[in-house]
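Heads up, one of the protein chains got dropped from this complex, but the rest are sitting where they should.
Letters A, B and C name the chains as they come in the text, with residue numbers starting at 1 for each one.
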């Protein structure tokens, strides 16, 4: 019989155990199972670690990665510096091979990390409460909209059409079966910000919440305060944000947001082909009982020692079943850990520095690109670390040429939003002046 | 002032500390140091993690590695399967960032590992005592010769000239200042084994020890028993061995060796450009007090609980200074750990299987190469996983061509022993039939 | 222990990035924070020690037995972690051109096929981020299918009283009403009861099989027949697939939709609560309803991402799901192979039955007889000593055993749900069986030691009331 390194049973073990149970063969333990499968699964037989690695190396070699290649592409997932310590702590098996902290006394590691994570997210968003992670940015927005509906019992949401198109798609999927309406707010063609007139026109008594980006999908920074002033108090303002930006820029909470969510990947998580990152989710404290997901609280033990537990579990599905605030069970705790380590090591000074470098580098790139005369500005609004340009040359061609130079060029929005000849460029702290200068002069020469 | 992620001191800390000490500036703590250096060191200024990684990636990319390239080269360092678990356990910081177990109560992890390691090495070599590692194979041989001298108070050694040439060089370096003589024993041109007549001729009363390889540098397996019978009892027989081979082949201890040493790299250690691997070192128990290096023993604590401590420290330099058995202080404990994990996961069945596959694969390669008619056998003796062939074509040319095919071909012995047109081929469990077949048919076509 | 914020010191830094190498762009001050977020200022060694200390406060599979029923806390192979850490997997941008991610796409394509084969389904999506997310996806598929095919009246979903809480919650999120079906005395779905509530408006039945009692729903073929005849779809909760890999397939039993928890059955680590991966498989007739996108192979053997799915329920997540998670499941499948996966299930069942049999000698089981990969103890027999299941759970910690799932399933009093998994050895099981025995003895002779447990952890029982009342949720 084949041996598997993950399975400890010797033949002798099996025989002894069968005898104890009082059956003759393992198949006797399946006597209640209908015999519907009388063949082996059409999956290759087990292979050795050596051959497995060979096979995976071959597949891996068919990918190009954004460490070997320079990367000017964002669109929801960003290429940031990840200190070595982040994944090395992430690899600790005491974190990796533990589950949800159902039993607090043997999960204080997890619980304290999540409490610290919640604090850090709250600090960034400027809101009092954070949960300990969601799946991703997109589902966080969808859940935020549902949460707003639970709060004000209204079931229509206005969402800026400058929110990441994939997030809007996910919201549509989530909201439709609930008969929750989603209406889009147009953007101002000139600034790239939300069209205030359109917003005003669409606001009415039925509206539960308004969703805007900060920055939005085109990198533009919305005026949260202005928007907050326009929408009535009982309508919740949901802000979708980039957590790195919040290191230096005004926090949405301070500017009037009720719920702030977003994709946490930029905080120390590898791009990983888009997953797993994590969704962050925070709100005003008054809404805590309507929040989805796991929340950790501090308390004391029998001896008066401080410790942590999961709180408000009665919101959750395992207690409340169909009456729960959400069906979410597994979250992205391990990715939240990576983010917590990242924030611990960067500190407030570090995150601020990163945010400002993103701002300055992307503006430097912007200015240089405009000078090539191959691109025209699309929006006037202030942007963070990415921006849209109208390209005079085929963007696919540009990207093909840049790929030959070992760069991933801008995102061709045609594939995402359908807009033709619009390139979404991104620069982060990882883009050097040297490579920005290179691609700009390279693009200048392209025809 | 620049900030360094490894240095915690804030300006405020420094000021407070200086005040406590009662000096005005850090330089005041150097008032007793002559001012001989009034410039900055000519070393680049500190750089960030990001730029550092960029620079190292660039350098790394100038190397070709033997995972991307097939490897038919041995000569002391071998390309073996290393289960993923080995380096993952090796990365545990509780092992990596601990030092010599001077304080047993807080070093039981280290001590037990070394006790287990000693046991495993003893099992392979067939001798009762092992220390907890030396620097490498070469220095282990040198230290073994010195140890034999301490035991029988004689200072001349016969060493087979089929021992790894670099090992012999190291022995020369070690022995010369001690006025310890080293004489070489010739090999039998036909078998590649030690020349028994030559050995017999050279044996006399002055000889302290005889050193032979098992296998020797040409891969040939010596007849330990026969040699043991020839040399008088009071001459120590030192066997230099490949530990993987000992998984399936007779142990030198059982065949009459007094001291068995060698390079431990094949046991789960990466080639690493030749270091660090580790030297293993074992002997008969009667010689334990003359052994160099650290030895761990089992005992009990105040409560009768079993535990481990360093023993026989009075042999060592930190106690005995110039009268010590050796000057060795730091050893290669972490590499011994990697070997212990490797042996734990492979088990006796696994090591045996690996050893036999090495034997069979290298013989398959041998047979195929002879059939190409580009090579002629050099020796008739039984070999383990490498063998020498006389090449009709320039070996450098062969290797250049093979490199283009992404293979590292045989070792050109001209560079090592000065022998012209002799190629030392090696095959391990990592060489597939497919690649053996490929290189043989490729070589067949070469002119 | 101290929070990282308590270890912060102004002016200390743990990061170092290159100085800005481009000219600074003006920025209107109004955009910027006046006060920085209160993130800790510390340095590498401090951070390392902080997490080193935190790690030691956790129980984990690597540390010891973790028989958390329904969670399948099996060994998470280190090999999978190593490979998922390769740069050519970790540093891939989701919007790279398809030509530059052929390796990833091939893996996804093959994994879709393997999971389809494993479950007997015809098409698979890798999008859902976790089991519950898969449930939602599956129920949305069912909803959309029914609506598209003229079954708008089908608004209800039947869920057994033994089901995971996520089942009703997910069905609800998908816009269904919930109808609960009671379990019979054998712990399985009561067929007669089922027939009664099987009205025309029933869209689907959600089942876990083996169910959360560890019992195989042996009437599954009849249930399937009942459902089919009512145009009701059958949904398979894959949480317990670890019992039956290679033995029987949901698709062959009549299920139309199935979600898998790759972090359970297929060995990807649970990571303190996630990330998971909750892939969903469907029968051919539901294929066009899958969320987008899925990976396909062209005639030229190139892999591509297909966004064009006729009746797709839409997106359920950004990008392509948790790639770095399901990559590990893919590696696990290749490691174990067809033969090994089957063996894993068989040994998981063997382990559970062995424990159940031995522990039956001194504990009450919720149901007699052969179980699958887990079983449930009825802890109420210790009531007379004043000992509750919670107490037993806490006492187990003193033996370095993670407590089983407790008070679930809801239909068993003082339930303790034990799932040993196949990666535990007989010796380990024997020790645990003895530990349980010791605790039962203690309950009878010295219940106080149990009621005050745990004794060996750094923290003892925590005041949950206070935590829920005072809501101290951040520093």
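Here, contacts are C-beta pairs under 8 Å (C-beta built on N, C-alpha and C of every residue); 3 or more make two chains touch, one makes a residue touch a chain.
Small disclaimer: the values here were computed from a predicted structure and weren't measured.
The shown chains contacted by the absent chain are A, B, C, with contact judged over the whole complex. Interface note: of B:133, B:157 or B:290, the residue touching the hidden chain in the full complex is B:133. Taking the complete complex into account, residues 7, 9, 12, 43-46, 48-49, 52-53, 56, 61-64, 75, 77-78, 423-425, 427 of chain C touch the chain not shown.
Taking the complete complex into account, residues 3-8, 10-13, 46-51, 83-85, 88, 93 of chain A touch the chain not shown.
What we mean here is this: only the chains that are shown with their structure count from here on.
Of all chain pairs, the one linked by the largest number of contacting C-beta pairs is A-C.
For this pair, chain B with chain C, the centres built from the Cα atoms lie 46 Å apart. In whole angstrom, the spacing between the mean C-alpha positions of chain A and chain C is 20. In chain C, the residues that reach two or more other chains under the touch definition are 12-15, 17-18, 42, 44, 48, 77, 79, 81. For chain A, residues that reach two or more other chains under the stated contact definition are 49, 67, 81, 83, 91, 345, 429.
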